[in-house]
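Written below as structure tokens is the structure these notes are about.
Removed from the display is one protein chain of the complex; every other protein chain stays in position.
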Amino acid sequence: MKLGMIGLGKMGYNLVLNCLDHGHEVVAFDVHPEPAQKLEQKGAIAAASIEELASKLKPPRVVWMMVPAGETVDLVLEQLVPHLSRGDIVIDGGNSNYKHTLARAEKLQANGLHYMDVGTSGGTSGAREGGCFMIGGNPESFRSIEPIFKDIAVKNGYLYAGEVGSGHFLKMVHNGIEYGMMQAIGEGFEILDKSPFNYNYEDVARVWANGSVIRGWLMELTQNAFSKDPNLEEIRGVMQASGEGQWTVETALEQKASAPVIAMSLFMRFRSLEEDTFHGKVVAALRNEFGGHAVVKK
Amino acid sequence: MKLGMIGLGKMGYNLVLNCLDHGHEVVAFDVHPEPAQKLEQKGAIAAASIEELASKLKPPRVVWMMVPAGETVDLVLEQLVPHLSRGDIVIDGGNSNYKHTLARAEKLQANGLHYMDVGTSGGTSGAREGGCFMIGGNPESFRSIEPIFKDIAVKNGYLYAGEVGSGHFLKMVHNGIEYGMMQAIGEGFEILDKSPFNYNYEDVARVWANGSVIRGWLMELTQNAFSKDPNLEEIRGVMQASGEGQWTVETALEQKASAPVIAMSLFMRFRSLEEDTFHGKVVAALRNEFGGHAVVKK
Amino acid sequence: MKLGMIGLGKMGYNLVLNCLDHGHEVVAFDVHPEPAQKLEQKGAIAAASIEELASKLKPPRVVWMMVPAGETVDLVLEQLVPHLSRGDIVIDGGNSNYKHTLARAEKLQANGLHYMDVGTSGGTSGAREGGCFMIGGNPESFRSIEPIFKDIAVKNGYLYAGEVGSGHFLKMVHNGIEYGMMQAIGEGFEILDKSPFNYNYEDVARVWANGSVIRGWLMELTQNAFSKDPNLEEIRGVMQASGEGQWTVETALEQKASAPVIAMSLFMRFRSLEEDTFHGKVVAALRNEFGGHAVVKK
Partner (left out) sequence: MKLGMIGLGKMGYNLVLNCLDHGHEVVAFDVHPEPAQKLEQKGAIAAASIEELASKLKPPRVVWMMVPAGETVDLVLEQLVPHLSRGDIVIDGGNSNYKHTLARAEKLQANGLHYMDVGTSGGTSGAREGGCFMIGGNPESFRSIEPIFKDIAVKNGYLYAGEVGSGHFLKMVHNGIEYGMMQAIGEGFEILDKSPFNYNYEDVARVWANGSVIRGWLMELTQNAFSKDPNLEEIRGVMQASGEGQWTVETALEQKASAPVIAMSLFMRFRSLEEDTFHGKVVAALRNEFGGHAVVKK
């Protein structure tokens, strides 16, 4: 098939290579010209603008956006839509909030365009060699682009999840689970680290990655991480959060669902971004008030 | 009544004054001689040793220990018991683990002594002017010392809770609740602090301390704290924990009871004692592994 | 002063009585005519409609809405605003989401009206005998209605918190803290209930309400509750949530603040509304899959 790819960062760039490997034609664009030029040498068609990208595709076009969630998606759509024709398919492959996706789909539908949301997992290596794709949109559109996913996903690694929004929703929840799993792994290693025993963490991660109940890609990555820095002495435990975990908890609140593990994973990330906390000051001040317990002065 | 007081720290010293106010005779001892000497000037009988304290009381003696929980209690008992007689009453007024209290009570009972556990709340001001006492031990012993509590407690501020251990258990749970309440208050003020509004925290604590559903002594103390340091800029949010919160959670685990709020209050205290966490490092390293997300280097 | 009160439920009715006690004139309206009629016998002026209420007040009017948060507020405003004049003050005394308050204030300001938000705490008894009021709005409007609050609040029981929205925000956080405190108290009594000791819960609540660190109105109410049903055998542990706790957690998420205790209080409420959970089924099924552990069949 032929498709356009807008956004050639770590993920988009690798997805293009993956598509090229399987004989798809890709028109590639990024605000920075270098990645498109590099991809041209590997068989892609570089476009210097979104307009040019659209012009190098024939209706019904398939245009995949792989850009940061949020305003960028809207900016791209603003520039892209005027150059599209009724029946074209626009894919948002990023980690967009599914509510934004629903709103965008409605707008594009008014223009006769088909909007699809593709939650993408598997990291940069997955994008390159075979990823995991959770796909929402109308079923006809899905069928027309399914050949791409057959090629770029690992076996059983793509799912038509249902109407538009269902793909990003699924990816959001996937990331929420990921937060919980990662925090669980982190807590486990912290308990090892504070134990009376003297474990080699790379060895521990390796044995847990092989044959145990908790084996999986995250444990293999844990092994990789420890192989590079055996006690993680070179890094700080600052846990950034890019949004999906927070949306998962917000969704749980809307649903009145209990999601203590995902919520606590998120809160520990927030906590890690702060040197000190106001709640801690209040509690410390209170202990001083009623019991005369010493406070730590700044 | 006449009683002995061993341990004249912030709490014990104030309890002696409180007893003297109500006409009780107190033989007072501490490893540091000064507080007993000061109390002598206010009407107490100073003792230079535990032996002397015992000798200045007549059987059936009442000896109240107000010393740090843990080994100190055992050390005091070791020195005290040889000088006691069958039927004497020994009170542990500190924050001892109720399991230790049960074990000590069994030992003392073998010597014909009555062991009582008195959980004491209300802070140093309560000890001085009227506190809250949760009392365990045999009912006859309780009745014999009840006159003291009638005097040194606020109205309705003492309870015979049941057999030995029940007083310290009750105090343990009281402190567990206190942890949860304090963390809740702290979280609330943190949310105010991060809000778009510009609150005066002392004013907020004052209005919440007057007429609201969450009014109570902790909110009054919050007001006090903010009156001294309006934004708590001078202190760090380091939340020490002295044991009862942890025992409460341990007890919940033994009981297979859900105690998420008390447990999280405790975990946030633990977290506040650390500059950085190993779980955070693991999560940060994992994010780097699968998504190439930057880590913060040390 | 003279004011109008719209909404004569448990809270509004009591507030009117409280105002009358202090010599204020109140024009009272409710969709059900009975409460206004009853209040008329106690000195209020009954209105049969919102229009009539407005007509019985002279500009600059003060109209206090005490109606359920959400759509009802908008419905009342829709009916009320056409009958108001520039410079009139409209108070929302309910538990509205502060974001809705900000939006409503903007609309009313366009009509030259002053919108004020008054978070009200202290329960129905507080409304009747002296409550706690957290007040947002422009400072001139506040000054003009302050005499009312001086009379109907307990001492130190009202606060001008700042611009519009700040009152409802403060009440929201107050309720978040309340959730945490109540859950902490609940967990404590559950641990007592599962303990080897045999406590009388009313007695425990009484001693904790007198002189302890955790004394306060909630503990007094706990004592009341146990005085009526000593082991709470007649009720089920279904914990409804009316919104403010959820908004507090949502706000914490927006702020990237850690609020584990308030969040867990909320999640335990959600959990209490369900007989069974889907997460529980998944975990049970997984244990069966890897370990052959028996599941409980429906």
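Residue numbering begins at 1 within each chain, and the chains themselves are lettered A, B and C in the order written.
Quick note on the criterion: a contact is a pair of C-beta atoms (placed from the backbone, for glycine too) under 8 Å apart; a residue touches a chain by one contact, two chains touch by 3 or more.
Everything quoted here is computed from the prediction, not taken from an experiment.
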| item | value |
| --- | --- |
| Shown chains touched by the chain that is not drawn here | A, B, C |
| Sole residue of A:Asn14, A:Asn95 or A:Ser258 that reaches the chain not shown, by the stated touch rule | A:Ser258 |
| Option touching the unshown chain, where C:Lys58, C:Lys155 or C:Arg236 are the choices | C:Arg236 |
| Sole contact to the chain not displayed, among A:Trp208, A:Phe226 or A:Phe290 | A:Trp208 |
| Candidate in contact with the missing chain, chosen from A:Asn14, A:Asn95, A:Ser121 or A:Gln246 | A:Ser121 |
| For chain C, residues in touch with the removed chain | 10, 123-125, 182-183, 185-187, 189-190, 193-194, 217-218, 221-222, 224-226, 229, 232-240, 242, 260, 264, 268-269, 271-272, 276-293, 295-298 |
| Contact set of chain B toward the excluded chain (per top definition) | 213, 241, 246, 249-250, 253, 256-260, 263-264, 266-268, 270-271, 273, 277, 279, 290 |
| Absent-chain interface as seen on chain A, which is shown | 121-123, 126, 130-134, 153-159, 161-163, 165-166, 169-170, 173-174, 176-181, 183-185, 187-188, 190-192, 194-195, 197-199, 203-204, 206-219, 248, 251-252, 255, 257-262, 264-265, 267-268 |
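Heads up, the rule we're going with is that only the chains that are shown with their structure count from here on.
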| item | value |
| --- | --- |
| Highest C-beta pair count, chain pair | B-C |
| Innermost chain, taking as reference the mean of every protein Cα atom displayed | C |
| Distance from chain B to chain A - Cα centre to Cα centre, in angstrom | 48 |
| Centre-of-Cα separation between chain C and chain B, whole angstrom | 33 |
| Multi-partner residues of chain A (at least 2 other chains) | 260, 264, 268, 271, 277, 279, 290 |
